[in-house]
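Can you keep this structure in mind? I'll have questions shortly.
A protein chain is absent from this complex, but the other protein chains hold their places.
Per-chain residue numbering starts at 1, and chain names A, B and C are given in the order in which the chains are listed.
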Amino acid sequence: MSDFTRLREAAGTAGPWRSLGELGASADFREHLHREFRVPIDSGVDRRELLTLAGASLAMAGLTACTRQPTEHIYPYVKAPEEVVPGEPLFYATAHVHGGYARGVLAESNEGRPTKIEGNELHPASLGGTDIFAQAFVLGLYDPDRSQTLSERGEIRPWSAFLAAARLAVGKERPGRGAGLRFLTGATSSPTFAAQMAQTIAALPEARWVVWEPAGRENVYAGAQAAFGERLEPHYAFDRADVILSLEADFLAEGPAPARAARDFASRRRGDSPNRLYVAESTPTLTGARADHRRPLTPAGIESLARAVAAAVGAISGAASSDPFAAAVAKDLLAHRGSGLVLAGEGQPAAVHALAHAINERLGNAGKTVVYTEPVLAGPPGGAAALAQLAEEMRAGKVTTLVVVGGNPVYTAPADLRFAEAMEKVPLRLRLGLYEDETSRLCHWHVAEAHSLEAWSDARAYDGTATILQPLILPLYGGKSAHEFLAAFSEQSDKTGHDLVKDFWRARLPGDFDTAWRKAVHDGVVEGTAFAPRSPSPSLRPLDAKPPGAAETAGELTALFRPDSTVGDGAYANNAWLQELPKPLTKLTWDNAALISPSTAENLGVANEDLVDLLLAGRRLTMPVWIQPGQAEGCVTLPLGYGRTRGGRVANGKGFDAYALRGSDGLWSRAGLEIRKTGGHYPLATTQHHHAMEGRDIVRTVTAAALARDPDAVRKMGEPPPGPDDTLYPKLPAAAYAWGLSIDLAACVGCNACVVACQAENNIPVVGKHEVTRGRAMHWIRVDRYYEGSLDDPLTVHQPVTCMHCEDAPCETVCPVAATVHSAEGLNQMVYNRCVGTRYCSNNCPYKVRRFNYFLYSDFPTELAKMVRNPEVTVRSRGVMEKCSYCVQRINRARIAAERENRPIADGEIVTACQQVCPARAIVFGNIADPGSAVSKARGQRRQYGLLAELGTRPRTTYLASIRNPNDALPGAAKTGGDHA
Amino acid sequence: MKPVGLYGLMAEFENPGDLVAAARGARAAGYAKLDAYTPYPIEALTEALDIHDRKLPALVLGGGILGGLLGYALCYWTSVISYPLSIGGKPFHSAPAFIVPTFETTILVAAFAAVLGMLGLNGLPMPYHPVFNTPRFALASRDRFFLCIEARDPKFDREKTRAFLEGLRPSIVMDVEP
Amino acid sequence: MSDALRPTGSSPTSETSSRAILAPGYSFTSVTDKIASIALSRRTPWQWFLGALTGFALTMVLLASLSYLFVKGVGIWGVNQPVGWGFAILNFVWWIGIGHAGTLISAILLLLRQPWRNSINRFAEAMTIFAVACAGIYPLIHVGRPWLAYWLIPYPNSMSVWPNFRSPLIWDVFAVSTYATVSLLFWYVGMIPDLATLRDRAKKLWAKMLYGMLAMGWRGSARHWARYEQASLLLAGLATPLVVSVHTVVSFDFAAGIVPGWHATIFPPYFVAGAIYAGFAMVLTLAIPLRKLYGLEDFITVRHLENMAKILLATGLIVGYGYLMEAFMAFYSGNVYERYAIANRMVGPYRTIYWSLIFCNIISPQILWFRKARRSVPILFVMAMIVNVGMWLERFVIVVVSLHRDFLPSSWGMYRPTAWDWSTFAGTIGLFLALMFLFIRLLPMISIFEMRQILPAAKAAEGE
Partner (left out) sequence: MQVFHRSTNTISRVSVFGAVFFLALLLWLFDALNRSPYTTLQGVARVQPVQFSHKHHVGAMGLDCRYCHTTVERAAFANIPPTKTCMNCHSQIWDQSPELEPVRASFRTDRSIDWVKVYDLPDFVYFNHSIHVAKGVGCETCHGRVDQMPLISQHPTLQMSWCLECHRNTEKYLRPRDQVFTMGYVPAARQEEIGQRLKSEYHIRPVLELTDCTTCHR
């Protein structure tokens, strides 16, 4: 039975699907699915590609030469659905669930194809912004490597067969009241799922639900447990905090709601009274990069710092330490009672969390800058202990039926548990998974999971607010949602996911259900579901006794295990957008590497890309090293999520599996690491080779104090640019609009969301590792990262660089065929179909923002790859230049809408892709000819400057200098100047 | 010219000096329709046969002017009239930039004028010519020097002219078949 | 036969002849027959076959590389961001540079009335044309979509769009195509009388026919000669500014850009000087083996070689001045980017290339101050080779080293040529050789009628 026919049957009922009619020309799914998915161009290009290359190139030759347009077909609807207007996108509210936490989004649908994710203004974790994962997860929907079948021991089976098997299993377990039944899931906050689980277990009281999240929040809850005697969810109001001490809490990139955190944090950076951020961390993070004072410390160092500060503010007994940093921080915190904030990262032991809570309590920050609610994540305490116990039981043969819902425990479990081996002792293993991955391989039953854009579900945000996840498209591969899968083990096995979710909420929505339901689905938030704040009573007993934990002896190396900044714990490893997205600090792509501090590298005599043997507690891993300025000495960071063996064609064989070293006794960090140089070499693909600004005024940083002293401080930094009239040329007629972009470096947190958003919006191809190493990455907007100051603890700055749309653009003059020319509204237009590809424009672009299709990078043959594309943007073929267009398709859409109504385009009506996703609202686009527009106001600020403006390019993209607010009592990184290459 | 009869009489000389002298003599004797054939250009001959023709320089000048005008017109019309585009903030009429193509077209057309003009005025290509009918004429491109008095010269008389040529001490005098 | 043609009692190396531009004792007859015989009757030496075959083999390599290029795209080369131009453009500039000596010798030296040019201008011009042909290939193939390269030509089209006349690349199109055309005309016109000679000397009918058609029925009429001389003078007058303009325009490709290391007003003069430098180096590279191979020491005498050596020295010094000024202005301007660009050349990742360039182009030619060196054939040959390499390195430094580190350090990168870069380069060298060898086999490689002009007998006739 083919998915295709089933989809056809379904076509009668579901709106969006009808659009397959439009796709009809190429609608034979069988064909797509079996066609080889083109992994991004790498070293070689095979024969079939050569042909397509030639073919596509010739096709592009069209129009001018005597080549006729190939005949195209139109497949109109049979019965047109109400809401669909061909060519007009529709937006549906749903959520992206990361680590169990919902991040509200609006998904754009073009003729029924989800193509782009935007933030949901109404959702507390988004407020309109999104993170890289939310931007990229739409690509996963069309991943041809996703599991496409339901199978038993490799044999394809119908859903009904699975239902029977599940019923049989439950029947077998019933006598033992489910004693042998175990459900293993990832972290989830879905109320429906939790309820289903509760129901299932109620029927089989001895059955147990085990939660395993490789980079989960267990420490946070344990910390609260230690501090307050109950598991609580702390969340923070960064917009209300004047002084923040982060104990390796990378709240701007990780955690339950980084987008919201970035928004709140940034809102306090641009103003005249910026907040102050102290960060103590073992490995550099984006949060650390924003710090006014950053302290690279070993895990033990962080803990003792926490103790020192706690003691200094009188949160715990004990003498205040002599550490001037601790003293200064404590002083600052004391000076801001109620508006200070101390928080610890997921990777910190419970004790440090407890200390943070203690300090906040002591300073009266609780309830003001930090709020406690009941845990958002459902289910029993997770963490290594729970998984270890499960492994133990399985090994002892106590488990007779293992149901694995999502996750990928075989890959992510701590190595010392030898989980795979234990699992094979279980007689019946059933699995729901997006991919037939490492875990599926060891399961008897594998059920293809529906992508979250294909299924009904629900999830809670960091503050408890629930969102109904709605599907935009029928499951491409007939996958099932977790709810449907779990229902198979209960009495509700006949219900659809839609019914399960709806039924759960039926009882819980106030007023007329249908209205409330429609509103909830439409808005993307269920009103009044946020958890009420709790005011717990501190019980700080456990703190006085210093817990064992990781204590390093001097000179010993510590291994740090962290989710990778672009592929997470490995769940996103098959997402080409994220694989090619440069890591915010290392700027590495397609690989992970052991991050070591410069001094450690010196001691070991290793350089970048040298292969080393890592030995930890008898486990061994060979991996290349990457020297990371600002890394705490003696700490080696091992990013998780790579070295997949069954992750899909994009994921497999990329990077190195750090899980192989990770033990349950040190999930986040473990002392006693040994490094041995192998002499081997492994090339890594980085998008930035040079890290110093060479004393050029590229990223301008000003201290709040300096700015207060001299309003012109920023302008005085560089060579003055030519004035508007310093030109020999007559002015060309100006149009009503003059588009411009302003980027606030004080707000920008360097999160890369804009990069992925731009890639999704503008059909930017992925080129693959080999091409990246050859300097051919294609991103239209890039985030440059520079270091200033000492190698061991540099000041790190980020700068998003788009096309500057120079008014006097050097690139235009040199193009021989006038393929890049200026529009009356000041756009530097790039006309792909006119470009012959001399690359002269790129040479002459001082910002090097132009990108060239050295090969046919865009995937022309794969039909599925076409489905994610934005129909509003030309797909570039081989041999043409491309670059940021200020999202001209959005400008034109707004203009046409306005002109149809005979009105001017309103300010804020046009939002570029990068601006729309930016969680920190650092990017503003608009009409600089209108003094009232937001962008004009931004450019009016005294921090405004043009990048390389002294060249006379008159850039339309301008920057607002970054602000640092160092504590005068400390020698701050922000004050150290000088460059290190 | 008619196939029968004679194209002219041709005298062959061993060295350029004699030819130049002979040419002077022939002109002095009043012969007008005569030409000399030499393996390399001899300035003395031009004066001896008083050849002065200033057409070619005029042609080249004309060509140059024409080329220049065309070149600039092309630049101006395409970038100012046909499809004005705002490029690099430069004016539509970017005169300095247009100079280069203008200069090149000037040279190009002038050069063509020089070459085609030279060939045209010399009546080339002319693969067939009566003088080739005399076998020894092949040496005109090697080491011999020829003076030819053509039959259409009013003063031409087969016998008298032959006698006259003999008087110029050539190595030999030949009939040139038409 | 060549010995038979050599006049008795004269040896070309003897002191008397060594100042001369033509060994004594030659007559119209011997000059004519000796040169004509190379194309017509003399047995082709085995070295010719060796050379020609190498040339053709490498030409095949060129074709292969191009086919692969067209199928896959310019990605097969080392070009990237930031280095958008690599071997293609630097080889283009290199070849164009070489293609300057010919027209210079035939035009400028003609205007300057330098009779010694007569024995070298013919094959120098040929070299020019073939070099320009090789150069011309690169701009066409280096573009991303070569099948659309014709868009650089202004022609009425259904899109009603035109090229951008502000772009130096369009100037290139005009300059290079004009230069190629005019050089070709000049070369051909110069050959007409000699083609007539070959027509008259040829034994086989088809040869007579072939040369006859090309000779257009030239018969050496005094009237024709008069116009012919006019025409050559006029052409020389036109070619002189042209030859200067071409490399000036090529230098605009860089000087008109804003890239540090490109944006310099000194570029046009020192590019032209560099072109002549490279051109004469290549003339020497060809002349020295040729005169030996075909026993032309009497025509291309040590005097010729020495004169060319002097020109090498002079232009070499100008080029050196150019480098000096570049560095000085960068420092003097106080512009951080320019300063860095120059510093990066000297101590950056490509410093070895920069310093070898300095050695090849500035240091080694100083040996030519010594008369002995100027008159020693082997030294000159080695010298010429070194300069050929040096000029290639110069273009590498200008094109690649300027681009790889410009304004924003975040975008800095390295350029590494691939096998395809090299094979294409080797291919064009092959094409050049192939054409060159065909030429010397089929056409008079020395201008016969101009040699006749410098014979004593000729001078006598002009009453000198």
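As a working rule, a contact is a pair of C-beta atoms (placed from the backbone, for glycine too) under 8 Å apart; a residue touches a chain by one contact, two chains touch by 3 or more.
Nothing here was measured: the structure is a model prediction, and the numbers come from that model.
S.K.: Report, in label order, the displayed chains that the undisplayed chain touches.
M.R.: Taken over the complete structure, the missing chain's partners among displayed chains are A, B, C.
S.K.: Who touches the missing chain here, A:E392, A:D710 or A:E899?
M.R.: A:E899
S.K.: One chain is left out of this view; which of A:Q199, A:S823, A:T862 or A:Q944 touches it in the full complex?
M.R.: Reading the full complex, the residue touching the unseen chain is A:S823.
S.K.: Could you tell which one of B:A58, B:A73 or B:M126 touches the chain left off the display?
M.R.: In the complete complex, the chain left out is touched by residue B:M126.
S.K.: So that we can see where the missing chain sits, which residues of subunit A does it touch?
M.R.: 8, 11-12, 21-22, 24, 62-69, 71-80, 85-88, 733, 735, 821, 823-825, 827, 829, 831-834, 872-875, 885, 888-889, 891-892, 896, 899-900, 902
S.K.: Since one chain has been left out of the picture, which residues of subunit B touch it in the full complex?
M.R.: 83-84, 86, 125-128, 132-133, 135, 138
S.K.: Which subunit C residues would touch the chain omitted from the figure, given the whole complex?
M.R.: Within subunit C, the residues touching the omitted chain are 156-161, 199, 205, 208-209, 212-213, 216-217.
To be clear about the criterion, only the chains that are shown with their structure count from here on.
S.K.: Determine which of the two chain pairs, A-B or B-C, is joined by the larger number of C-beta pairs in contact.
M.R.: The greater number of contacts lies at B-C.
S.K.: List the centre-to-centre spacing of subunit A and subunit B in whole Å, with centres computed as mean CA coordinates.
M.R.: 81
S.K.: For subunit C, give me the residues that contact two or more of the other chains.
M.R.: Correct list: 161-164, 166, 170.
S.K.: Name the residues of subunit A that each touch 2 or more other chains.
M.R.: Residue numbers touching two or more other chains: 810, 813, 815, 818, 821.
S.K.: Across the complex, what residues on subunit C touch subunit A?
M.R.: Its residues touching subunit A are 71-75, 78-85, 142-145, 147-149, 151-152, 157-159, 161-164, 166-170, 173, 253, 256-259, 336-337, 340, 403, 405-414.
S.K.: Flag every residue of subunit A that touches subunit B in the complex, lowest number first.
M.R.: Interface residues on the subunit A side: 727, 729-730, 732, 807-813, 815, 818, 821-824, 954.
S.K.: What residues of subunit B sit close enough to touch subunit A in their complex?
M.R.: 85-91
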